[in-house]
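Only one protein chain is missing; all other protein chains are in place.
Letters are used for the chains, namely A and B, taken in the order the chains are written, and counting of residues starts over at 1 for each.
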Amino acid sequence: MVDALRPALESALLSAGALAVAAVLVIALVLLVGHDPREIATTLARSAFGSRFAWENTLSRAAPLMLAALCTAIPAHAGLVVIGGEGALVLGGLAASQAALFVADVPPFAAIAITCAAGMLVGAAWIGLVGALQQARGVNEVISSLLLSIIALGLFDWLLEEFLRDPASLNYPATRPIPDAARIGALPGLDVHAGLAVALVACVAAWWVLRRSVTGFAIRVVGGGVRAALGVGLPVGRLVVATCVAGGACVGLAGAIEVAAVHERAGGALHADYGNTGILVAFLARHHPLAIVPAALLVGGLAAASGPLQRGFDLPDAFVRIVEGVVFLAVIASETLRGRLLPPAAR
Amino acid sequence: MSDPGLWALPLALAGGALRAATPYLFVSLGECLTEKSGRINVGVEGILLVGAMSAFGAAWATGSPWAGIAAAAAAGAAMGALHGALCSLARVSHVAAGVAILVLGTGIAFFAGKPFIEPQAPTLPAIELGAWSSHPAVASALRLNPLLALGVVLAFGMRAAFRRARVGLAVIAVGDDAAAATAMGLHVDRTRLAATTLGGALAGIGGASLSLFHPTGWSEAISGGQGLMAMALVIFARWDPVRCLGAALLFGAAGALAPALQAAGHGHAWQLLHLAPHALTLAILVTGTTRARAMRGLPGELAVLR
Partner (left out) sequence: MSSSVAVLPRRRALAALGAAATVAAFGSRPARAAPKPVIGFIAAGPWNDLGYTQGHLDGIKALAAAMPQLKVLKEERVPEAVEVRKTMQSMIELDGANIVVATAYGYFDPHVLAVAPKYPQVQFFHCGGIKSPQHPANVHTYYAWSDEVAYAEGVTAGAMAKTGKLGFVGSKAIPDLVRVVNCFATGARSVNPQASVRVIFTGDWANPAREAEAVNALADQGIEVIGCDVDEPKVFMETCERRKVLCTGRHTNLAALAPTRFLTGAEWKWATPYRQFVDAALAGRRLDDNLRGAMAQDYVRLSPFGPGASAKARDATTTALAELASGKRALWPAGLKDQNGKVRIAAGKPLAISDPVLEQIDWLAEGILGTVKT
């Protein structure tokens, strides 16, 4: 076997095994609540991936999750566990909604670029702060990103309701609608907004930088051990902060795309838990930027199946949450078999 | 009765502290124990919800709130043990395991809790410390949650155990330096599993306080993120159980501040008031740590927090 392929093959085997174990557990749960597992499985597969509409449904839900997952996955390469994407997402969306108000007369492409840049800037600053605090003061990033996320959600509510609320938004408090120039449309021939393409490009770019470039190699050295990285003279502080800035920019971009492609304004519904679900996706993908795509499709597909399961079997939406939890549990537990499943050939 | 106005504020804060502190206290004591043993559980919010749901369900089914507490403790212990078992596997991220507990716990609580949203269950009897007062506000503020009394005893007991008792010192030894603890003949994994399980049980009891005392009832919005807040609280209290008690009272009072100010007719920027505990914790984290020196009280093996 080619040694270079071994980690990828092992990851694939581990994921497949974990999914099989999760499937057994879910089947047990389905039997417990008195449904036919075959019917549930058919509905699940059909409504997530079984038709053109199902794919559009799944892809629409997966797109924001990919960008949100990068907020956890990129800093993870430098050894940081960032779990505060939700707050950066809503603040990024709010910033985008305000920037967009100034670009009504700009050509559409530039207007969209400015809107997205505003979201990326605020997201980058917010998560960048997490990295900076970790480097400058040794503040743990798990807790600081969590706290900053909660603070961001409160700030969002306050800014929206005190200063930015459009009086015409009436019973759904929101900012003024963004101009047409700043709106992102659907992909040609698909009922999925173009944010999906942006998300895919971001995942590929993150993969290239982290796995193929010199900078990426340096970042992974930092993630492997700070002392060793310092020993070879790497600018550890700058690299760590850079990963946080990049991750924050991605999740801020997710917020901006939500505003420009879906909501057309910033309101409380921006807080739709994509940031938190993104953490799940990142860990499911073991922080590999390309694996984020299938992981997001899996989670997005489960969400897409939630409706038909509710309507067809009277299962509450929490059923899909449990399935998500079981899948996640199996995947992260499978990590313990890494290196044992396909041990390197004895020499 | 004359208008108490702002004079009611201190009373409201005291009452709020006594009412709302209990879930914070139990979750933070549980998390404190878990973290002292060298593990972190970011899924306590999920355990809090499972605890609240199972406490309500058991109290409703049996008619006894104490059965509810037992059920919450058992459910919390099961979730904690699951987390502990996941963490003891090599190469499994503790934070990821916590996220799994969060997602799974929320799912289980919401799924199994559907039949419990509408009914009413018996609540915990209060210790009426304010029975002497003819003033209803005073009497109400001093309606003590029996679980809070238990929590106070537990907080002091845990501090004493961490300082003097063999079992407490073992937890600290395991949490500070696993290799040294192993050399001393301690079972690192077994101690951590026990600490995480017990920590989960305490978080479950915190949930029971939500559904059986204040604000009572089972609903999917019952926690409002109090489990996440309790994680911050442990750092705020620098891993000292008695300081957890103080911090829990403070966080409880903070929750009462915004409505008390609005009730007295001062209604501005209350969204920001709700953020005060989080901002304060972050400030303490920033000022209390430096690159060279970890925070005082931080367990040495808590790799994820170093």
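As a working rule, a contact is a pair of C-beta atoms (placed from the backbone, for glycine too) under 8 Å apart; a residue touches a chain by one contact, two chains touch by 3 or more.
Worth saying up front: this structure is predicted, and the values here are computed from it rather than measured.
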{"item": "Option touching the unshown chain, where A:Ser11, A:Asn57, A:Thr115 or A:Thr175 are the choices", "value": "A:Asn57"}
{"item": "Touch with the omitted chain, as defined above, among A:Val122, A:Val262 or A:Ala282", "value": "A:Val262"}
{"item": "Sole contact to the chain not displayed, among B:Arg19, B:Arg159, B:Arg192 or B:His278", "value": "B:Arg19"}
{"item": "Residues in chain A touching the chain absent from view", "value": "47, 53, 56-57, 60-61, 64, 157, 161-162, 165, 167-168, 170-173, 191, 193, 258, 262-264, 267-270, 272-273, 303-304, 306-308, 310-311, 316-317"}
{"item": "Positions on chain B contacted by the hidden chain, ascending", "value": "1, 3-5, 8, 11-12, 15-16, 19-20, 110, 114, 117-118, 120, 136-137, 140-141, 210, 214-217, 219-224, 226, 255-256, 258-260, 262-265, 267-268, 270-271, 274"}
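Convention: only the chains that are shown with their structure count from here on.
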{"item": "Separation of chain A from chain B, taking each centre as the mean of its C-alpha atoms, in whole Å", "value": "29"}
{"item": "Residues of chain B that touch chain A when the two form their complex", "value": "40, 42, 86, 89-93, 95-97, 99-100, 103-111, 114, 225, 228-229, 231-232, 235, 269, 271-272, 274-275, 278-279, 281-282, 285-286, 289-294, 304-306"}
{"item": "Footprint of chain B on chain A - complex, ascending", "value": "81, 83, 133, 135-140, 142-144, 146-148, 150-151, 154-155, 157-158, 161-162, 279-280, 283, 316-326, 328-329, 332-333, 335-336, 338-339"}
